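Encoded as structure tokens, the structure appears first; notes follow it.
The complex is shown incomplete by one protein chain, all other protein chains being positioned as in the whole.
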Amino acid sequence: MKFHVRHGSVAALAAACLLASACSGGQSADARGGERAGGGAFVVDAKGCPPDATEALPDGAPIKIGMSMALSGPLAAIGAPNADGFKAALAAANAGGGVDGHKIELVLKDDAYDAARATANAQEFIGKDKVMASILAISDASISATRPLYEQACVPQLGSISAHEDSSDPVKHAWTTVAIPPAAAEAAAGVKYLAKTVPHGKVMEFRQQATIGEDWAASFPRAAKAAGLSLLDVQTISPTATNLDAQAAKLTASGADAVVGELAGAQCIPMMQSLAKAGFKGVVLVTSACNGAKQNMMPIGKAADGVASLFFQKDPSVASAKDDPGLKQYFSDLATYMPHTDPTVTMTLNGYTAAELLIQNLRDAAKMDGGLTRVNLIDAAWSAKIRRTEFLEPDQSMNGDKDPYIINYVAVQTWDAVGQTWKPTGISNTWDGRH
Amino acid sequence: MLDSDVGNVAYLLQLLLSGLSTGALYALFAVSFVVVWKASSHLNLAAGELGSLAVFAMASLTTSLGFGVWAALAVVLVASLGGGALLQHTLIRPADRRGIFAVVLTTLAVYLVVNAAVGLLWGTQARQAPSPFAGGSGGQLVLLDGPPRAYLTYGDLLALGTLAVVVGAITIGLHRTKLGLAYRAVASNRLSASLSGIPLSRMYMAGWAVSTAIAAMTAFLVGVRNGSIDFQMMTPMLAFGLTAATVGGLDSIRGAVIAGLALGIVVELVPGVLTAVSGDLGLIIALVLVLLTLLVRPQGLYGTKRLERV
Partner (left out) sequence: MSARFAVGSPVHRAWQSAGLVTLVAGAVTLPLVFDDYRLTQLGQAVAYAVALLGLNVVSGMSGQISLGHGAMFGVGAYTTAILVGDHGFPVAAAIIAAGLLGLAVGVVVGLPALRLRGLYLAIVTIAVVTAFPLLLVQPFGRDLGSGGASGKPILLSFVKPSWFPLDVTAVGFRFSMLALTAVGIFVVTTRLVRSRVGRALIAVRDFETAAVAAGIRAAGVKVGAFAFSTMLGAVGGGLFMLMVPIVSPDSVGFPLSLLFITAMIIGGEERVSGAVVGGLMMVYLPTFTSDMALKVPSLAALPQPGLLATVLYGVILVVFVLFVPRGLMPLATRLRERVIRFVPPGLEGPQSGNPPRPREPSETASPAVRRETAST
């Protein structure tokens, strides 16, 4: 009995401790921002940073870059190609002598698209591996989980893959940059296309219940209404749905002029398939997540003919890509350094171009006063200027809060099922870079 | 709260037809669960993944080795029969000595291994589904021109036809052959069947073999319907197939068929007719149906009422 009481009291004590600790809950972590000194370049506020954030990397020491990637789990289809493309670009840079005498070393960890593992990985990058930066965080959940850690340690979190409007916010979250345009930039280009092809038409949205659908929900309806389009009832789609027949029936029954597929990955093909079966004759627009021709258009033949998609990067999977001078270096680096990787996968190119930007950031930082430090790296990232020929608009730049996205140019192209290629529509939009 | 198009006959008919053809896939998958459950009260959770393994193998046969679609299908169906029997013999039988839960866990392990192996061997990108029809599910039979168009694709007709053939073959097999008689004996009473000299283990092997082949057929038809296949293709089917099997009664082929078709129709029709239910609620509808069935009629629609309630 005595024993029993003692055990009970331990439990009570633990509960009391937890209760007491709870008083400290509910406050938000202090986020570090940045500012612009008298019209000059955007500078990240590094006052509270640990001292090693401003210590230059010793001569000859490798530049460690941490990547926590979905190599297994539900998004393995995205993770591995990104990592491979990134590795190919690093290997090419290292073969050319690296950056300022430093080799770049990738510390790759699997997070299985799980924010819990991404958090532990981030702590390992910061605490044990002492990385110079982390790169290519691919889920909004992982980004919001790890962002406070990187902010506290003053480690740049570069090239995140998020189309969420708040993901690139140099004032609130100065240590996180984003590699792709926000959904609002894509939506703006899409709305331009619809306003031209179906002026004042009725538009229906197929919205996947996932981050991509949420991001579009935040921007597309507003832009569409402003352009004079009328919006029909949104059709929601489960992330595990395998056909969109019911939604397609609703679409054709409603007499819609156009449909927008706010969906990604596994649902691009089912959507186009269902639309073709339902005999939908109107305009079909899908996001850039569906613009890999080999994965999403070619498998379904005629059903994909005329589908419009949004582009900022060239599609490496069309036959003409091999002859595109802008992609020549990419194909050659992949063939040399990652011969087992399929270079026609859009995500491989994505990882490759993320590495190009990172290498440019590192080179810029090495030239700054104080040399290759983490603080210089993040400042260099916010003021990046780069020419990347794999994009439709190769000349790209960032400028802190005035232009927080490296990619602002989005164009619309339509699929030609006979010629097996994308045809430009002449419609594009350059995002003004502000929320 | 009725949808604005609820008076549109073509709309309702199209939802019904679409539900029917999805339901045929649920039903077929449910039959693969029932075939195993009937004799051994086991649940083969790996069936779907074995099916996607088969359909990926089929894709390789057609694209790399020049097989025709039907020849490739015949090859993988035979291989699935063998694979199912082998699985039962090598893993399930030893696990069975430790009880039904050990068997479920073993099938979960197979689920994990096969799912990942497909991703490792064929990559995780979607690829074109092997299909006898051009452009995935092929041409279509238009019943009403709409709008919306009410139709069944050749792929849908193939699925419904396959369901009829499989169920017919199983019924004839069970009632007209010696093996079928023995199987039914095992299903109705294991102990007395074994005492009258029926080799239980061979019966179980036969059950797993047939179940795996039906799962392979299901995966093939899912590919035809979707137009593409990827390594997660059968994951969403698991809950629907299990729901159909449970609602129909886990030991009833007829129940699996009726419940599968009905589930398909409910999942398409309810969100299409009621505005309060959005189009992505299929799995939640399935969950509610399972819970209701177990509460109201635990043996399912057509199941044998031999479950002991305690």
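Read from first to last, the chains carry the letters A and B; within each, the first residue is number 1.
In this section, a contact is a pair of C-beta atoms (placed from the backbone, for glycine too) under 8 Å apart; a residue touches a chain by one contact, two chains touch by 3 or more.
Computed from a prediction, not measured in an experiment: that's the story for all the values here.
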Of the listed residues B:I198, B:L269 or B:L283, which contacts the missing chain in the full complex?
B:L283
Option from A:A120, A:A227, A:M368 or A:L392 whose C-beta touches the chain left out
A:A120
Of the candidates A:G79, A:G98 or A:G400, the residue in contact with the absent chain is A:G79
State which residues belonging to subunit A touch the missing partner chain.
3-4, 6-8, 10-15, 17-30, 70-74, 76, 79-80, 108-110, 112-117, 119-120, 123-124, 126-128, 139-142, 144-145, 148, 152, 164, 209-211, 213-214, 238-240, 340-342
Hidden partner sits against subunit B at residues 41, 43, 45, 91, 94-95, 98, 100-102, 104-106, 108-117, 119-120, 123-124, 235-236, 238-239, 242-243, 246, 278, 280-281, 283-284, 286-287, 290-291, 294-295, 298, 307-310
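We take it that only the chains that are shown with their structure count from here on.
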Per the C-alpha centroid definition, the whole-Å distance linking subunit A and subunit B comes out as 37
Report the residues of subunit B in contact with subunit A in the complex, numbered from low to high.
3-5, 8, 10-11, 14-15, 18, 22, 116, 119, 123-129, 134-137, 140, 146-149, 151, 153, 222, 225-228, 230, 232-233, 235-237, 268, 271-272, 275, 278-283
In the complex, subunit A residues that touch subunit B
72, 74, 76-77, 80, 209, 233, 235-238, 240-243, 245-255, 265-266, 269-270, 273, 276-279, 295-296, 298-303, 342, 345
